[in-house]
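My structure is below; once you've seen it, I'll send some questions.
Omission of a single protein chain aside, the complex is shown with its protein chains in their original locations.
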Amino acid sequence: MATAVTKIKFREPQIEMSHGAGGKASRRLVEGLFAPLLFGSSTGPLGDAAHIQINGTKIAMTTDSFVVKPLRFPGGSIGELAINGTVNDLAVSGARAEAIVVTFVLEAGLPTEILEAEVRAMADAAERAGVKIAGGDTKVVEHGKADGMYVTTTGIGRLLSGVEISPQSVRPGDKVLLSGPIGDHGITILLARGDLDLEADLRSDTRSVFPLVQALVRECGASVRWMRDPTRGGVATSLNELARDCGLGIVLFEEKIPVRDSVRGACELLGLDPLHIANEGQFLAVISSEHAESALRALRATPGGEEAVLIGEVREQPDSAVLVTTLYGGSRLVDMLVGDPLPRIC
Amino acid sequence: MCLAIPGKIVAIDSQNTQLATVDVVGVRRKVDLGLLQDSPPVPGDWVLIHVGFAMSKISEADAADQMETLTMLGEAAAAMEEVRGYGLENDAEDYPPQRWKQ
Partner (left out) sequence: MKFVDEFRAPELIAKAGEEIRKLADPDRHYRIMEVCGGHTHAIYRFGLKDLLPANVELIHGPGCPVCVLPMGRIDDGLSLAAQPDFIFAAFGDMMRVPGTHGSPLEYKARGMDVRIVYSPADALKLARNNPEKHVMFFAIGFETTAPSTALTLVRAKTEGLQNFSVFCNHVTIIPAIRAILDSPDMRLDGFVGPGHVSTVIGCRPYDWIAKDEGKPVVVSGFEPLDILQSIVMLLRQLRNGEAKVENQYKRVVPWEGNRAALRAMAEVFELRPYFEWRGLGFISQSALKIRQSYGTWDAEQRFTVPGIRVTDPKAAQCGEVLKGVLKPAQCKLFGRECTPEQPVGALMVSSEGSCAAYYNYEHRKPITIANAATR
């Protein structure tokens, strides 16, 4: 029970942008302030979605807010992100999204046609994802706030049978699968902001990954140990969270990690690591080694999963860390994102 | 101080010849050619880009030479003597190489 007496471990005097970036700072905020006050003593590892028992039925529930700037970008818009993001959070927790409710915080002065475009985008995305939009709420704030609009979606879903996902079930020897190329979304947004004067033929990868997850679960059932959609903070942050939660090491094979040329070019130009860049249409899965090959085949046979690839494996060492290795025998640790990825010149 | 990337000049700005569009595997950016004004690059040339400025032209010939040298690393000692002729050693009179002066 959270009372004035419950102590928080979060020591920082004010909230910074880094607390929302999905990396270490976000984790500090969640674990240090929200968890002690809201989740009480029953906190295990924090997943993408909560699994709740109601009268013997297990349902999954998740929520997410979308504060992206600009609202529209190549490949999508805030509306699609809002639907796909919540569908994906449920999917990687092993659930099929059934219904979503939406909250809009709108900035006074937002042209109606922009709002209409987003709502249409959401309706389309929901239809493609096979999820019902069950209701919502709207608030309007003064001009100058909300960057046009902020959207929050909350989704509930039914757990797929045969799947029991938990970092604790991960074992040394398990394989790490990635559904496709990384970095598309984050770099698209960075370029769309226009501050860096870079142009590329890139699109956000926003889509529902549920069909792929479903194919995986059908093929492998309980051999699927863990899944995550690497959004803010990228693959590095998601895998570091897993490594921390299970205490094992994750070793990645650098040459196997798929990155499109233009994402690579932008990252080289700006000094960014694709492993830290957000994705909105990919997911990671840890599969027991006996089922890894058939899992890969199942994904590749599913539309949208053709580029799925095995990128690494779980080992005892380095414990609680992620190591990237190269073909020539070099290696480096890759940590969680600290704040937002910042372009560098040095 | 040191993040600089090779890019190919794809177009010179029609309104300002000191500005060019450079391509890095499909990513394009306008780059200032002011530091290369003594020997301005043309479309098709490769340049080294640092903070939005072209710092130097990249010599394909030198790059190819270097790859050859590197490929021969670990060959017999006799081959190593031959490799010295490729320019691994610094011979003051040899610098800058003729092709660089073009």
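By written order: A and B. Residues from 1 in each chain.
Heads up, the rule we're going with is that a contact is a pair of C-beta atoms (placed from the backbone, for glycine too) under 8 Å apart; a residue touches a chain by one contact, two chains touch by 3 or more.
Note that this is a predicted model, so its numbers are computed, not measured.
Although one chain is not drawn, its touching partners on chain A can still be listed: residues 14-18, 24-25, 28, 195-198, 253, 255, 261, 264-265, 268, 270-271, 317-318, 321, 323, 325-335, 338-339, 342-346. Where chain B meets the omitted chain, the residues involved are 1-6, 8, 24-25, 32, 34-38, 46, 48, 50-53, 55-56, 58-60, 62-63, 65-67, 69-71, 73-74, 87-90, 95-97, 100.
Operating definition for what follows: only the chains that are shown with their structure count from here on.
Contacts from chain A toward chain B in the complex involve residues 196-201, 261-262, 264-266, 268-269, 271, 344-346. Put simply, chain B touches chain A in their complex at residues 1-3, 5, 24-30, 49-52.
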